[in-house]
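Removed: one protein chain of the complex. Kept in place: all other protein chains.
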Amino acid sequence: MEESRQKLIGENGLRIDGRKPDELRPIRMEVGLLANADGSAYIEQGKSKIIVAVYGPREVHPKHLGLSDRAIVRCRYHMAPFSTQERKSPAPSRREIELSKIIREAFEPVIFSEYYPRSMIDIFIEVLQSDGGTRCAGITAASLALADAGIPLRDLVASCAVGKVEGCLIVDLNDEEDKEGEADMPVAYIPALDTVSLLQMDGQLTEEEFVEALKMAKEACMRIYQMQKQALKQKYVEAKEAVEEQE
Amino acid sequence: MEESRQKLIGENGLRIDGRKPDELRPIRMEVGLLANADGSAYIEQGKSKIIVAVYGPREVHPKHLGLSDRAIVRCRYHMAPFSTQERKSPAPSRREIELSKIIREAFEPVIFSEYYPRSMIDIFIEVLQSDGGTRCAGITAASLALADAGIPLRDLVASCAVGKVEGCLIVDLNDEEDKEGEADMPVAYIPALDTVSLLQMDGQLTEEEFVEALKMAKEACMRIYQMQKQALKQKYVEAKEAVEEQE
Amino acid sequence: MEESRQKLIGENGLRIDGRKPDELRPIRMEVGLLANADGSAYIEQGKSKIIVAVYGPREVHPKHLGLSDRAIVRCRYHMAPFSTQERKSPAPSRREIELSKIIREAFEPVIFSEYYPRSMIDIFIEVLQSDGGTRCAGITAASLALADAGIPLRDLVASCAVGKVEGCLIVDLNDEEDKEGEADMPVAYIPALDTVSLLQMDGQLTEEEFVEALKMAKEACMRIYQMQKQALKQKYVEAKEAVEEQE
Amino acid sequence: MSITPQTEPLTKIKSKQMIEFLKLGKRLDGRSLTEYRDVKIEAGVIGKAEGSAQVSLGNTRVLVGIKVETGPPYSDTPNMGVLTVNAELLPLAHEIFEPGPPDENSIELARVVDRSLRESKALDLESLIIIPGKLAYVVFVDIYILNHDGNLFDASEYAAISGLMNAKLPVVEVEGEEGKPTGDFKELPVRDCPVSITIAKIDEALLVDPTLEEETMATAKITITTTKDGKICAIQKSGGGTFTFEEIMEAQKIARSKAAEVRSLIPGWRG
Amino acid sequence: MSITPQTEPLTKIKSKQMIEFLKLGKRLDGRSLTEYRDVKIEAGVIGKAEGSAQVSLGNTRVLVGIKVETGPPYSDTPNMGVLTVNAELLPLAHEIFEPGPPDENSIELARVVDRSLRESKALDLESLIIIPGKLAYVVFVDIYILNHDGNLFDASEYAAISGLMNAKLPVVEVEGEEGKPTGDFKELPVRDCPVSITIAKIDEALLVDPTLEEETMATAKITITTTKDGKICAIQKSGGGTFTFEEIMEAQKIARSKAAEVRSLIPGWRG
Partner (left out) sequence: MSITPQTEPLTKIKSKQMIEFLKLGKRLDGRSLTEYRDVKIEAGVIGKAEGSAQVSLGNTRVLVGIKVETGPPYSDTPNMGVLTVNAELLPLAHEIFEPGPPDENSIELARVVDRSLRESKALDLESLIIIPGKLAYVVFVDIYILNHDGNLFDASEYAAISGLMNAKLPVVEVEGEEGKPTGDFKELPVRDCPVSITIAKIDEALLVDPTLEEETMATAKITITTTKDGKICAIQKSGGGTFTFEEIMEAQKIARSKAAEVRSLIPGWRG
């Protein structure tokens, strides 16, 4: 790293955006905002902005692609051309193809897909503005969209990354922390099962750091999980009020 | 525009190729020149040279793409790599994809597609040399090819563009007039129905100019329509003569 | 040719690698080395290294692609990105597409495909290191893989190129002889039928040279054919010994 | 190759009802024939893009992001900047949209919006050249369809022009044949405010801003874009039906008058 | 991946009749085994292209356009111009051709024609370099199949060489490392007139210039190209059958003698 680079952790122990190491960015969640989708959600996490739609369960076309004992899950993680510093080609990049796969795999364990043989459930994640942590925020929002669509779930999936910058473990990295930092570890967690359904890491961590990072990830995910439940409750309160107003 | 540019309308009110504003380029039409196609036609309009083949009605493959109540129409407008000043890649450009769509839509209203459920009718337009007005000339020739194939039609479609150069409305623009002019408006007209099945415009026209341009387009299309009927008659005379000679 | 270029035929009449004009490069063949394939073979011919797998006869997917009276043969000739001097893109080149076709056509006459209607037989040829003559060596190895898969064959196909360098006809060209030489003519030969199932040529040959080259090709193919039979025998000896050891 | 699309028809009851309503000059959602749905335009929603705007027309929802980069000008316009319009019919916007490369519908949409912007000379491309023949500003207009309930042409056009008006241009300094961003920004040179009006034909009726249900019933649509001076700068007839000359005349009159209304809603347009 | 093609067989009656005819040395269309259909070659049909020619072999009809541009030479031949051959099996030429990227048949066709031109050294590529290693003439040969009734290899090859002979080269002046067209033209340096002859094998018979029906019945074909001096410069055996050595010998003799006939029909060849 060059000397002139801004320090990512200040002398006061705070991060460039003033957060403490284990502090999440401001998060705003909204459920059910798209008219056509069976379920939808929007999340702002710091400057990252992501919209998710869920369609299904619906019939598979062509039929021979369906499975006789369960629904298939289709997942697309996609970044808008204007979501990044340099314009991104709308064609799916290798990174987007990989992330679509591991995000799908993060949801397979919570969806009761056996209830819907020969059907498919689609999860479409669109990153509208990217400032780090978009796969995790996308998972967090996709859980809400699945719930909004009424897909039976074992639990919501909550997701957050932990990373290391300048030797310090931090949660919920923004783009600069991700790029300049020494490690990034996205985690998706299923509270009801107490299991991890997505885990990736790049950078370098000692065993001790890894153990601590996992612990921080779980705590961060639990805080996000509370917000998810709050956002769903809010949606149903609003829906109920809307119904009552009409009566 | 640069000062040194050649004027497109001379002091005598004539165009660079000597035409009057409402004068068509020399047009040559030929019907039924391709052996394999069910119908075919060739048109030269000024230096534009276009060949069209029609196949069908024939069975749809795979079958599930067919419609139970009508034939589907497939249309490809395509430019030969050597048809343009700079070699054009043979892969379809965005322009060719758009034109294929609106040309197909220009023919849907005249084809009795309800006579042929689960069938398809293919229109293949190949621009061999391009000098402006190729979508219109392509439509004019495709009508002949459809008729030559014996596809039942409500009427032929006749097509011509009107444009504006140096403030003057003109019909049947050549390439230079199209590129240097102030407006270009391709029109496809169905005489028997007295309706317009293709209309596009780019450039700038006042309301008065637009009204006048539409009128000129209709007149130009009617002249082309007469030529189309003449070309078809000629074909059948030749066919009849050929039969009689054999007898 | 530049003057400074190394002579391809020395004053002693020998080639740059010391071979006589009608001498094959050292050839090593191995049968049955891949565990999953129904048949497989490996060939080293000079520095060319090629591996071939055969799958089938197996069911065709989707079924409508099958033929009611015979098996379809699918063939892919493909070069590894690291097989050539400059890295080759893994996407199939136009050359690879052409060679896949003519190699398939070289095998159609020997496969009893009529025994397996609605089935397919796959031949996958991977060039791992390329030093000239890879289509021929690929055919030679593919014959072994087909035999190893137990596909009923009218005979093995043996293949070798003949070429011309500095006016001299030579067999089994290496890369440098191919690139710098005056002609290259790959031949595939079916001894039992005494017919040619692949023949291509580029460069220039007089009629006399062509007649002589064909004769040399046949002789070279017959020598390769003997090695093919030896390699298959060796495989069965080994297999038998392996069985006997176990008993 | 363009192929007659397979479309799910409306139920018989609904289509009968729609036509009865239209005969009375009414629409299923209570609008008059020349009434737009609620037009909501919000500019600057994507702060990291150079420009952006989100438009709602009822349930139709479109987001446009503008990116500005530098690159070579086209060889046939060496003295002009580059404008590129792209549209994505996202699978989240409707169940009929599948992921994949742009199809004829998204290409047509992008090209119709492109012509509205280009032919109105809304963007002053001549001021976007940096080094003639070598280096120009490249303005990407990316149209993102978030929810499809009809009239994508208009919603996209309003979002595109609003995004351009909202966009800032990174100032570059020329060094040799390269441009280095100074970190400063100025406004994009937007000179006009083209507004497209789309009119659908159902049975004998002409109606503006069709919903998706209305589009399903329409035999044809015509999109007419006019400039601030009321000149027509782009037309696109689409769909497999026809218009009479009288209908075209009526449509252009409607387009001219509705455009003035909509133009007053474009944020940043100072007429 | 190459796959055994699905082909529509001839009717039993027709195929039986064809074979009976062949046993008598005759063909269904009345030709002898070594007789070409009417060869019609018209050069210069596309005036805006740098070169062009249309060839008919009976009902087979092929148009070739030549475009000449400038661009970088290949890095392994820095002192030579660039020759690029491309073929389109247009859907208007036969119902079996579907629109789409080039398949193995159009690629094989283009490569067979390419080898005929290249290996005969018909086009003097060494004189087509402008600045060694930097700038060369790039000659595009685009083969356009308009109607397919068999023997596309020969029809395309005749159209390609006729188009090259018809082509003019835009003269360029070197300025720095770029070439500016002066507006003048000179002839393309064509030094030879390669002619391919295609021979099909049906049952035991060898016959030239097969129609599509004959190709359907043929087990294999061989295309042999010879130069003006009678040297063989390209061979392509195609199709899933075989040839004996005797048949190959006979084929090359036929090819050599028929090529001389056809060569006399190539417009512009001053042999």
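The chains carry the letters A, B, C, D and E, assigned in the order they are written, with residues numbered from 1 in each.
One rule holds in what follows: a residue touches a chain if its C-beta (ideal position, glycine included) is under 8 Å from a C-beta of that chain, and two chains touch if they have at least 3 such contacts.
Remember, it's a predicted structure, so these values are computed and weren't measured experimentally.
Student: Which displayed chains does the hidden chain touch?
Tutor: A, C
Student: Among C:20, C:64, C:87 or C:154, which one touches the chain that has been omitted from the display?
Tutor: From the options C:20, C:64, C:87 or C:154, the contact with the absent chain belongs to C:87.
Student: For a quick check of understanding: of C:52, C:153, C:190 or C:205, which residue touches the chain that isn't displayed?
Tutor: C:52
Student: For the chain left off this view, which of A:7, A:61, A:101 or A:233 is in contact with it?
Tutor: A:101
Student: Since one chain isn't shown, list which residues of subunit A touch it in the complete complex.
Tutor: 65, 67, 70-76, 94-95, 97-98, 100-105, 108-109, 113, 185, 190, 193-207, 210-211, 214, 218
Student: Which positions on subunit C touch the chain that was left off?
Tutor: So the residues of subunit C touching the unseen chain are 34-37, 40, 47, 49, 51-53, 55, 58, 76, 78, 80-87, 90-91, 122, 124, 126, 128-131.
Note that only the chains that are shown with their structure count from here on.
Student: What chains, if any, are shared contacts of subunit A and subunit D?
Tutor: Common contact partners of subunit A and subunit D, which must touch each of the two, are absent.
Student: Find the chain most remote from subunit D, comparing centres computed as mean CA coordinates.
Tutor: So the farthest one, by centre of C-alpha atoms, is C.
Student: Which chain has its C-alpha centroid at the greatest distance from the C-alpha centroid of subunit A?
Tutor: E
Student: Provide the C-alpha centroid distance between subunit B and subunit C, rounded to the nearest whole angstrom.
Tutor: 52
Student: Listing for subunit E: what residues touch at least two other chains?
Tutor: Counting only residues that touch two or more other chains, subunit E contributes 99.
Student: Which of line, ring, star, complete or other matches the graph of chains that touch?
Tutor: Topology of the interface graph: linear, an open chain of contacts.
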